[in-house]
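A single protein chain has been omitted from the complex, and every remaining protein chain is retained in its original position.
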Amino acid sequence: MSVQQDTLVRTSERPEAEQHRIDKALARKMRKRGDESKFWWLIPTVYIIFLMLPIYWLINMSFKTNQEILGTFSLWPQNPTLQNYAVIFTDPSWYKGYINSIIYVVMNTVISVLVALPAAYAFSRYRFLGDKHLFFWLLTNRMAPPAVFALPFFQLYSAFGLIDTHIAVALAHCLFNVPLAVWILEGFMSGVPKEIDETAYIDGYSFPRFFVRIFIPLIASGIGVAAFFCFMFSWVELLIARTLTTTAAKPIAAIMTRTVSASGLDWGVLAAAGVLTIIPGAIVIYFVRNYIAKGFALGRV
Amino acid sequence: MARIDLNHIRHAYGPNPKSDKDYALKEVHHSWEDGGAYALLGPSGCGKTTLLNIISGLIHPSHGQLLFDGQDVTNLSTQERNIAQVFQFPVIYDTMTVYDNLAFPLRNRGVPEPEIDRKVRETLDMIDLASWANKKARGLTADQKQKISLGRGLVRSDVNAILFDEPLTVIDPHMKWVLRSQLKQLHQRFGYTMVYVTHDQTEALTFAQKVVVMYDGEIVQIGTPEELFERPRHTFVGYFIGSPGMNVMPVTLLGGMAQIGGHQVQLPSPAMPTAAGKIELGIRPEYVRLGRQGMPVKIAKIEDIGRHKIVRTRLENQEIAVIVGEGQDIPAEPHIAFDPKGINIYADSWRVGGQ
């Protein structure tokens, strides 16, 4: 057997002194093994700074007047002003956009989770004719590009006279949120042992009572996660929401784009409006922060 | 293989331990022999896993030193201590074959391939998995996975000790027995120093040469299974080992006699130490005789467990369990007598006298 002189191995054929030296070298090598580097925090820190810089810049701009933005380049507002926010909060065409967005987002979240609950239960507990195909077909709707659907949606909702209503946007967003909610909830429900259902039936619970009183509390975190995702995707979507609304239900994000071109680029107001669209998301994240890690795995790790 | 010296080791999880209560592990000072098979036995939260993790280097003790063969390893990392460990749930590398799982620790240490091959094949034979060598590890059963975890320790000929942390928790009952006897065989053939943590007395008593009973962060007794059974040093050992556990009752000592309520029992040795504190008499159910002589008792319950019957009796207000042979009948007016061989006397829960 040919052995390299410096391989760090114990073999019986070596003299004692050399073996000792090899042991020491091996121990040194092993000491460093698997230990975390001391600078691990550098990577998430740099990444978070990268994430925060553009947002900071937006906030920074929102406290400046338009003259200051265009006139001097500064890392923080020289003469902080709330003027931009005042414009938004006093002009109904601005703040109504917020109310509209929140109304249809909440409607969509409630509808999506409510219809997804029984379906997810069926997928997680029963086998039935065509279940796998149905599940896959549902997921394909998550893959549908909104751009493909924008025009047909407009025609469909025109036919029903639903254009420019909140419910139209809420229903349209169900296209991608319902499949997602079913998928997430199915993952969480599969984690609940079936014995719990059976025990409840033996104890004399009817199905609806069991579902509401026992099962839903068990998957509360799953419902929270599903609601979070529905909120998120409905809140950030613009293409469909803008297509289906003209004035009465127009989302804030769409009002922003309009104002950019119309009012001769008032950067300060634009930035303030942008900051205000970030806030609801930030609040929602803060409330679900403890579920984020599990939620993003969709209950499936 | 190595001798393990635990030199005044104490451990607290909190930063500034003040009183004894803050310590998860109170002072441990013992020496465990090279090639011994030790079981750490105790209920959950007694500190046995803490002690194991101190030996493996996953926890650094707050006080004291750990020596392997006289060498201080307290400040060495897990990797440098050269130990092997089998965990409660099988830890295997899912994506590798059984063969690669066993070769993994050797490859990490830069052992040349031919030697790896020789060692791995040897180990596969030892753990009876030779025919599975090229299978993916993920498809195996729980007991096979535990054997792989064990194999990853065995394959390194130079390990100082093999540690087991409740390794049979997830194994089916009938396989538990098989694995335990294989483990014992391996120990007898190759003489590894083994430390085995468990809360199951059967596991501890069948596996180990020496059982270390822990209670509330302390080692209450180290002894052979027989010593633990016959002469429990602490009433806890009496309760915890044996099924049912030892009967312990408060007594007052009067010369060579013990007074239990209105009855007197002859103690074995004439010169009983005079001890202060709460005095108790302990006797295992195996040493209580049920018959027509002795102290009159009432029978509360009889449990027939096949090999023998457990008779729950009451002597005044004291419950006493008695083990009665399957064929033996129970008299209408039962009396019990204590076999002097089985009597132990405890002061403040620690054994002060007996045979």
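Order as written gives the chain letters A and B; numbering starts at 1 within each chain.
Here is the rule we use: a contact is a pair of C-beta atoms (placed from the backbone, for glycine too) under 8 Å apart; a residue touches a chain by one contact, two chains touch by 3 or more.
Keep this in mind: contacts and distances are computed from a predicted model.
Only one of "Phosphoribosylformylglycinamidine synthase subunit PurL", "Putative GTPase ArgK", "ABC transporter permease" or "Alpha-ketoacid dehydrogenase subunit beta" fits the UniProt record of the hidden chain, and that name is "ABC transporter permease".
Within the whole complex, the absent chain has one touching residue among A:87, A:102, A:122 or A:216, and that is A:122. The chain not shown here is touched by just one of B:31, B:108 or B:181, and that residue is B:108.
Interface residues of subunit A facing the missing partner chain: 30, 33-35, 40-44, 47-48, 50-55, 57-58, 61, 69-70, 73, 75, 111, 114-116, 118-119, 121-129, 131, 134, 138, 140-153, 155-156, 171-172, 174-175, 178-179, 182, 190, 193-194, 232, 235-239, 251-254, 256-257, 260, 267, 270-271, 274, 277-278, 280-282, 284-286, 289-290, 292-298, 300-301. Listed for subunit B, the residues touching the missing chain in the whole complex are 56, 58, 77-79, 83-85, 87-89, 91, 93-96, 104-105, 108-109, 136, 149, 152-153.
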